[in-house]
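Only one protein chain is missing from this complex, and each of the others stays in its spot.
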Amino acid sequence: MTENIVTAPNMLADAPPGTLSARDFHSGATPIWCPGCGDYGVLSALEDALATYGRPPHEVVLVSGIGCSSRLPAYTSCYGFHGVHGRALPFAAGVKLARPDLEVIAVGGDGDGYSIGGNHFIHACRRDLDMVYLVMDNRVYGMTKGQPSPTTEPDWDSDIAPGGIGLRPFDPLALALAAGATFVARGFSAQPHDLATVIVEAIRWPGFAFIEVLSPCVAFRREEFDWKASVHPVKQTIENDRAAAHAAILADDGFGLGVVFRDYRRLKPAPEPQRVTLAEIESEFRIGA
Amino acid sequence: MTENIVTAPNMLADAPPGTLSARDFHSGATPIWCPGCGDYGVLSALEDALATYGRPPHEVVLVSGIGCSSRLPAYTSCYGFHGVHGRALPFAAGVKLARPDLEVIAVGGDGDGYSIGGNHFIHACRRDLDMVYLVMDNRVYGMTKGQPSPTTEPDWDSDIAPGGIGLRPFDPLALALAAGATFVARGFSAQPHDLATVIVEAIRWPGFAFIEVLSPCVAFRREEFDWKASVHPVKQTIENDRAAAHAAILADDGFGLGVVFRDYRRLKPAPEPQRVTLAEIESEFRIGA
Amino acid sequence: MGRSSLAIVFAGSGGAGAMTAGELFLRAAATAGYYGSMNRLFGPQVRGGESAALLQISNLPITCQPDNFDLFVALDWHKVDQFAAEIPLTENSIILADPQSGPVPQNVARSKARIVSFKMGDPEATPLERALHGKHTNVFAAGAVGCLAGIDPAKMRAALSTVLGSKAADVQRLNAASLEKGAAAAATLALDLDLAPPKPAPRWLLTGNQAIAMGSLRGGVRFVSCYPITPATDLVEWLAPRLQQLGGKLVLAEDELAAINMVLGASFGGVPAMTVTSGPGLSLMVEAIGLAVAAEVPAVIIDVMRSGPSTGIPSKTEQSDVNLAIYGGHGDAPRIVLAPTSVRDCLFTGEWAVYLAESLQTPVIVLSDQALGQAHQVIDPKPDRPPPLARRIELPASKFKRYATDSDPVTAMPPPGTPHGQWVGEGLTHNEFGIPVSGAAAHAAQLNKRARKLAQFDPGAWWGDVWGDGDTAILTFGSGAGAALEAAVALGAAGSPTRVVALRVLSPLPLAALATSLKGARRIIVMEQNQGAQLYHHLLAHNAIPPTADSMARPGPLPFRRAEIIARLAAQV
Partner (left out) sequence: MGRSSLAIVFAGSGGAGAMTAGELFLRAAATAGYYGSMNRLFGPQVRGGESAALLQISNLPITCQPDNFDLFVALDWHKVDQFAAEIPLTENSIILADPQSGPVPQNVARSKARIVSFKMGDPEATPLERALHGKHTNVFAAGAVGCLAGIDPAKMRAALSTVLGSKAADVQRLNAASLEKGAAAAATLALDLDLAPPKPAPRWLLTGNQAIAMGSLRGGVRFVSCYPITPATDLVEWLAPRLQQLGGKLVLAEDELAAINMVLGASFGGVPAMTVTSGPGLSLMVEAIGLAVAAEVPAVIIDVMRSGPSTGIPSKTEQSDVNLAIYGGHGDAPRIVLAPTSVRDCLFTGEWAVYLAESLQTPVIVLSDQALGQAHQVIDPKPDRPPPLARRIELPASKFKRYATDSDPVTAMPPPGTPHGQWVGEGLTHNEFGIPVSGAAAHAAQLNKRARKLAQFDPGAWWGDVWGDGDTAILTFGSGAGAALEAAVALGAAGSPTRVVALRVLSPLPLAALATSLKGARRIIVMEQNQGAQLYHHLLAHNAIPPTADSMARPGPLPFRRAEIIARLAAQV
């Protein structure tokens, strides 16, 4: 199958006139999040990004699963759906496929996205629909009060896994890359301004844009507040060269922030089929006189 | 968490005395496979490998999901389980965790393993239990009569996806690698002898050993018989260097056969907890007089 | 003057082409003006194993499998006898077999059917021709049966070319020759299988799966997401290109969890959406069905039932997902469950399901089964159509509350893109605005809102079909309805007036209509094809039948036949 190179036209476009502000994307509902939870920073970065991007709230759909982080949609003024645990991505895909005119953003946590939702994650990377997936990774199941997730360090002690789960954590960026993602980035909730910039770029990306956001859990992973000292910008954004991107991700300490990889190579879309009417379809059944 | 280097003691051991033959692993049941199906070659390679490895059939458990390929367990004389579609790996993990003394081998197809079972696949790579996972990849759902799977070429025409599914196929080896697999190999059903060698090595590998086997579907993918002309040995087996392995896999045309990657680095297992009795546990509840 | 119906089997091993013979014959007979139906049997092999085409041709609509087959055409005998239980023969049946195929297998011979030796295949073909082009035994046999049944040879030729499609000209020519030769050879047989003259009329030839698919398109479904599963896959394979040509989308999901959630997403987006599956897939979907109930998202779920539990017998029929469809899912999650009463009714029920889902903002499960879904049938083409019902989307004049409980329980559901209509679909217990809350009052209010939606759903005359008013009532659904009706007709003729009630709405049970339909019945028998008597217990659970009602339940995969029902009714008195 031949390939197309997309130049992502709207990537190059100027930001639309700033008629919207972050406030326009705020619902006013009170988050149930613990004071100090990293997810507040993500919410504000997202509101900023949407204002910058400039489509009105009613043309944006936020889809989530279940978890602390998955509560986010109701805190915005957009259309939203708070579905079941782990299924944000297929729901979002359904919205986008049925309504390509809408801006679709799926959000959730590391448990929702990498544990129960892992299969949808890799398949969404492969399916490459034009949407954003933003994971607030706190390396714990916050909502169920502190169990290790697929990104938790192997020796993190918890009631359910005394002494640590003993498994090498997933690197979500590597997984996304191996599954075929065309846009892979990492952000940090305590740097909402930079995060907003990445989100805007992700929204403009004409395919599946994955953003892993480090978002500390103040209740169960206090030590994650030290992430502030660890983060640093990624060395460079790698384009098209997937092997180089893998090498860069593996060489990184897991705290490099920014867009890690963009792949402009695309498959040619199938030609539009010829249109028919319902009556024509029915006529296929006709037999006899 | 500190790391251990495993030297895989039984990797170095000689093959046990050849008291068993491939026939000892044959159940005599007649496969429902189409004449010429690639899976026959896999079955015979597996029987050979088990004979070479030398544990008797009653100490081996073969676990599968649903699909043509997943019918394999009943064709051997081992213990087996033919479960539901996509769940071979968690079932096999349950067997292995409960009974580490057994030899556990999960088998199945590309639909079973990479589509409905995709989440278990990546988590099994991460969990790294001492078992083998062998996927008979024919790039199609054979059992349901010919729909594109996650490894199917984007332009393969079928009733359900006229003109092609239009998605870039998964590279299962890249996915396994990104998910943390420590042993990654590719085999070909039409080269059962080489495949048997790889299987023996996989059985001996003290962790999760993944073998992707190209296994043509004569009924729905006749063109796959041309794979004979395409396959070639991999350039080298890469050890420990995951980035290099990614690069090698991406550089390969998808037809390189052999062991692609081995990772000897391991996490230190958690220390054994102190033993208690049921009565001691009950005494925790005691209160009062 | 000829018989009014004829039941024929073509059977043979892999290459023998029993299915082609069956399709060709069915099409020819249908074109000639007969009603007809064809069911298919396959051996365990994935492809190319032995198979049998079970046909009926008649001057009346066909709604169930025959008590016995009149004619069994053995293209060869290779493993064909494994189908014996599914192909009842009697002493009055005729077996047409080539002596070269060897002796009739015991399982088949046991029927004492009359065996007629019949050399099949072109006696004049050279060995080279045979090797190059196959023996066309199947087309030869079809030609023979066409002649015996008195089907117009021109219709046979036309059907052959339709069935062969775009095959090469020489293939067409050789097959056409075999067809003629078969007819010629049959003329030498002294067999009386002549059908009464047909009554041609414009008809449709289609499967139950195609009929449901067509109904759903009529209903407005423009998004389908699914994961392949027998015996539902051919439904979506038929649908895929057509849906695209209508501007819709069919997506192959990674699993059933994704499929149903994609459907909910598309539906949330404002597009009527559907998924199609069988038992194992439905089991995987019940969590999301509960979400659709709680968040009030329309969705159509087609379950083409097969023998269960677990993987069961994927290619064979049963009606054992009744419990799952009605009761599957945690929490109180009532939904609508429908079942088509015939292949023809699949068109109606498929369309109606969409209207109900959309207008009530609820999941609707349609329980079809393999016997309906994969039966090829000739039907009358203009079945009733349900009046269209649409989703309520207009914003209220007052403040918009997506989950308002103080009004009509069906509340506005504006699609994304509607200014000022923003809402968040919510699967947690929520207040009227959709914000999660955990109080008992809000919980009860929303449960009641949803219950009221179903309570106000009035299926009108479409709750089910009633035939007759005999004092014995057979209460059934789905593919059982046709056989029950035939049994009732026979029983009535024999002096035991019997009525048949076929439920189209299995849940919520149409209690009042059901009571009316059963009025005066002194004996009620609930007939269904599963071991657990699932419908029977469901009816008892809601006092829809008296505790004294009988159950006639048995598992699949054998279809109910008229004779079995009559015998069971007699035995149970």
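By letter and in written order, the chains are A, B and C; residue numbering begins at 1 in each of them.
In the analysis below, contacts are C-beta pairs under 8 Å (C-beta built on N, C-alpha and C of every residue); 3 or more make two chains touch, one makes a residue touch a chain.
In this text, all values refer to a predicted model and were calculated from it rather than measured experimentally.
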Contacting the left-out chain in the complete assembly, out of C:295, C:485, C:525 or C:569: C:295
Residue of C:320, C:349, C:362 or C:422 in touch with the missing chain, whole complex considered: C:320
Touching residues (missing chain, whole complex) on chain C: 44, 82, 85-86, 278-280, 282-284, 286-287, 290-291, 293-295, 305, 307-316, 318, 320-321, 323-324, 326-334, 427-429, 436-441, 443-444, 447-448, 451, 530-532, 534, 537-538, 540-543, 546-547, 554-558
Sites on chain B contacted by the missing partner chain, in the whole complex: 29, 56-63, 66, 71, 73-74, 77-84, 86-87, 89-99, 101-102, 119-120, 123, 273-278, 281-282, 285-289
Chain not shown, touching residues in chain A: 32-35, 37, 66, 68, 84-86, 115-116, 118, 141-145, 147-148, 150, 159-162, 165, 219-220
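Following the convention adopted for this analysis, only the chains that are shown with their structure count from here on.
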Shared-contact residues (touching 2 or more other chains) in chain A: 119, 123, 273
Overlap residues in chain C, where contacts from two or more other chains coincide: 241, 244, 254-255
